[in-house]
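Removed: one protein chain of the complex. Kept in place: all other protein chains.
Per-chain residue numbering starts at 1, and chain names A, B and C are given in the order in which the chains are listed.
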Amino acid sequence: MSRKEVVAMLLAGGEGKRLSNLTKSVAKPAVPFGGKYRIIDFTLSNCANSGIDTVGVLTQYEPLLLNSYLGVGAPWDLDRKCGGLKILPPYVQKQQGGRWYKGTANAIYENICFIEQYEPDYVLVISGDHIYNMDYSKMLEEHEKNKADGTISVIQVPCQEASRFGIMNTDDHNRIIDFQEKPEQPKNNLASMGVYVFNWSLLKRYLKEDEKTATSSNDFGKDIIPMMLRENCSLYAYQFEGYWKDVGTVESLWEANLDLLDDDSALNLKNSNWRLKSVNPNMPPQYVGKEAKVSRSMVNDGCIINGSIDHSVLFYGVEVDVGASIKDSVIMPHAKIGRNVKIERSIIGEGAIIPDGVTIGQHDGPIELIDQTSTYKNDIPLFVNERR
Amino acid sequence: MSRKEVVAMLLAGGEGKRLSNLTKSVAKPAVPFGGKYRIIDFTLSNCANSGIDTVGVLTQYEPLLLNSYLGVGAPWDLDRKCGGLKILPPYVQKQQGGRWYKGTANAIYENICFIEQYEPDYVLVISGDHIYNMDYSKMLEEHEKNKADGTISVIQVPCQEASRFGIMNTDDHNRIIDFQEKPEQPKNNLASMGVYVFNWSLLKRYLKEDEKTATSSNDFGKDIIPMMLRENCSLYAYQFEGYWKDVGTVESLWEANLDLLDDDSALNLKNSNWRLKSVNPNMPPQYVGKEAKVSRSMVNDGCIINGSIDHSVLFYGVEVDVGASIKDSVIMPHAKIGRNVKIERSIIGEGAIIPDGVTIGQHDGPIELIDQTSTYKNDIPLFVNERR
Amino acid sequence: MKNNVLGIINVTQENHELHALTARRCHASLPYGGRYRIIDFILSSMVHSKIRNIAIFTPPNYRSLFDHLGSGKDWDLEYKQEGLFIFPKNSTFDNRDDFSVLNQHIDYLEKSRQEYVLISFGSLVMNIDFQPVIKQHIQSGADVTVVYKEKEVHDVSFTDITMDDFQNITSFNETDSPYGSLDIFVMKKDKFIESIKTNANKYRSLLDVLKNCDLTCNIKGYEYDGYVQKINSIQDYYRYNMELLDPYFLNEWLLKPNEIYTKLKDEPPAKYSASSEVKNAIIANGCVVEGNVENSILFRGVHVKKGATVKNSIVMQKSQIGENAELDGAIIDKEVVIFPYEHIEGTPNNPKVVTKQKIVGEQII
Partner (left out) sequence: MKNNVLGIINVTQENHELHALTARRCHASLPYGGRYRIIDFILSSMVHSKIRNIAIFTPPNYRSLFDHLGSGKDWDLEYKQEGLFIFPKNSTFDNRDDFSVLNQHIDYLEKSRQEYVLISFGSLVMNIDFQPVIKQHIQSGADVTVVYKEKEVHDVSFTDITMDDFQNITSFNETDSPYGSLDIFVMKKDKFIESIKTNANKYRSLLDVLKNCDLTCNIKGYEYDGYVQKINSIQDYYRYNMELLDPYFLNEWLLKPNEIYTKLKDEPPAKYSASSEVKNAIIANGCVVEGNVENSILFRGVHVKKGATVKNSIVMQKSQIGENAELDGAIIDKEVVIFPYEHIEGTPNNPKVVTKQKIVGEQII
């Protein structure tokens, strides 16, 4: 086994509770995004495009679909002879049964052996829940230049939102002097993106230390980083400029999808030097019919559009019948939208069959999410899932 | 998703307790065999060579190495656009925790959804613990010809061993009239090989029925087959001729390895029409030195032989130093055998480093197994595992 | 389950009528239907018919075909021993000489384990299940089985065949027969090899042999009643692409359970801007549509800029249609750049072809 300079550990066990029924049977990183992707495609493509070829993916919640989506990593060029993508589930023992990772730090702790076999200098800890294109190799360069013990990637957030994040206070050289996890009174607006680089030998020591602490929640933000700061480790902030979003809620998921339609979006999917890689199902090209109207939208292979679409994102194989109109919405794969259906400000779940004439969502209403449990007047099911 | 005529379900969760420390950290199907293979290569190659391209592999005990060995099935040509190899572990839920499959039948029951998506006519149930080359398509032909509900593959075993197996009693047309699980007084010597073909629609009914029975051990041999016979299902025996071995014990594993050295062995590894497929690590060719002697043996890539080898099987990367002699033994990958070591009737575990001058095993003794726990005089460790 | 048939696709024959589109690629790799290459159709049909060992004999200008097919993975043809094999013809061979190129690689045919061969000559667009053909061939005991169709009005390029009442083919030379051969043959591999070896000097192709043999061998027909296209001219190319805009034909290959495989790429979904107007169009991923598109087919990565109009046209991969440019009745090959305000016009019977990587018009600075 040859050495690797960096090993990436990708936390992909998120339940995504606030994504409601979208994560009822899939882990959050596997939620469809952007017309043809799944959320985890962003971080995996980031690794591949940054030249990191060894990625451990830590799964736990509803891993079946995610596992089969990831396979051996070939869609992200991570099917490598040495290293590559490896799925690291918490596993079941006969006597003790199984249990989930106790926290983000515990997840890495439990896989120390996996990391050790590559004798890395650095470990990159990332999360599979975020939408962003980032060249981790630049962050690693900074980390090396600073001779840091750890580097945390940060992004400027609007001040009023700062209290939702872990906030960094840095000196003039970007060295972190103070870290507040979701502070009520944030001292500034530099939020942690949950992207960490650590010197592996040092991190290993802290992980072991943390594991011994019974009261610890075994979390990077709550335990490891504060402990490192207390002990005067040199932690640096690396400021990221660009699009970054934690799609943790139905609203933010909807918003991030529609952000892609903005011509000035900082998130460029067409950059041939930073290809967003994904599993590509084989589908015929889309057909736009004689009575169709499509504007300000992204539409994927396999769609058949006979209605009108405005400011919306349509995934694989969506069919929109005559007279239907879709506005400010996200339509997940293989949904069938019946005649004269009106959809606005909604997310329509995978495989939904929306009966003729139905109206969903309204111009000034909240974001509607249509899934298997949604019903229409008198409990008639609105979502008829024909796919197995 | 297109239909599949047959789906194979491969039971690969075996603990292999009687294989002692060989299965301490790997599932039995992943135990090395035959100089370069793992036991599960046989059943997976059987599937591929029989034209079965959809295989669910049911794992549970120590699945990590097995999972990474299986990947997406490419080494067995089972990396297919539709179907292919899928790993089906019992998985952990947050609230309930995880639990193992209750029995062989329960393992299939829990994966009814997996099978259903292919709408198969037949399900082939096989076990990853056995050494044999078998064309399942011929068994399926027989099954169709008999218009059977189920077909069980059988092999003639020596009468004195019959009580270790499930024994079939058949009429003149090979229809099973009676089944005895490990009978004290076997009525004949037709033993079940644990290879079953069932009509899927019927099996599904019986699996559901069985699951409702609280007292059932949810096992094919103990519960499903007897229930089907009681209810007059037409079950047929399919007689297999050829080499078949359940390598359940250290002795039988040792024996099956040495069986390969027999020039008349019914198990042919060189048959180009029935290639035994496997993960092939990249290793240089073997080097046989000036003072070496090799006879009646199988030696794999990467070995460096300077001692003498007789009637033995050497896996990848074994090094045998000058003056060492190995007889009637199995040497697992990357073991290093020191100067003047004498080994006889032994299995040397993966990565063992046997110090100079040691003697292991004797001409008329039991089969010695050298593993991480083995010690030599005064508790000096005999097995120095340098591999991570 | 297991299939005992070796697939052979011989696309070595060139067609000078198509020269404007095939000067820098071979016929079989012509882009088709917004996303495919012509080879995808026969190849996918073979794969769905459970043929998993396939040899493609290509003309010397095979690089585009080769780049398209890669390892065969996207057609589910990546196997350890079998799978997809590509044998390019040396440029010194005669264009029509099928037998000598086969003869050159006869060792591949001899080594393969299959008992039968299914041979397809030429580049047909069809989605056919070969399993009933193979089944009929084995059950009938015929020496050769030939797939044919009942001809339609515009089917002028099929070899006419005549048959007796038992579907035995009695002649390949008849004119005005209602039946045309698709030049798809099934036979025993041994017989095929023998035929190549004995006839390589005398005849140029299997069809030549069948035409000239004394017909003591038993040749059976198999009728195919599905949709099939044979593209022999620029007009054919234009018409058959345009037919896909008719939902009937679209269904024939879009919605059949046996999908047509093609090379998969990491292209983002197509993007439509506020100013786009699109009617009756097939549009592939990676396109950006800011202008008007009507009765047209856009391949992957085409950019139709603001104010541009693409009408009754076919635009291949990565071409750019500049602001306010107008196309009507045009076939725009790959990576063409049309500058703003340019007009390109053709008719269905004489579509205007703009060749690969051409730059049309001058930049106005």
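Criterion: contacts are C-beta pairs under 8 Å (C-beta built on N, C-alpha and C of every residue); 3 or more make two chains touch, one makes a residue touch a chain.
The structure displayed is predicted, hence computed values, not measured ones.
In the entire assembly, the chain absent from the figure touches the shown chains A, B, C. Taking the complete complex into account, B:297 is the one of B:23, B:297, B:325 or B:346 that touches the chain left out. The missing chain, though absent from the display, is touched by one residue of A:50, A:192 or A:216; that residue is A:50. Contacts to the hidden chain, counted on subunit A, fall at residues 2, 5-6, 50-52, 74-75, 77, 79-82, 137, 140, 273, 275, 277. Of the residues in subunit C, those that touch the hidden partner chain are 60, 70-71, 73, 78, 80, 90-92, 266.
Against the chain not shown here, subunit B presents residues 34-36, 261, 263, 269-270, 275-278, 280, 282-301, 309, 313-314.
Just so it is clear, only the chains that are shown with their structure count from here on.
Of all chains, C has its CA centroid at the greatest distance from the CA centroid of subunit B. Inter-chain centre distance (subunit A to subunit B, centres taken as mean C-alpha positions): 40 Å. Under the contact definition stated at the top, the residues of subunit A that touch 2 or more other chains are 282. Subunit C has residues 261 in contact with two or more other chains.
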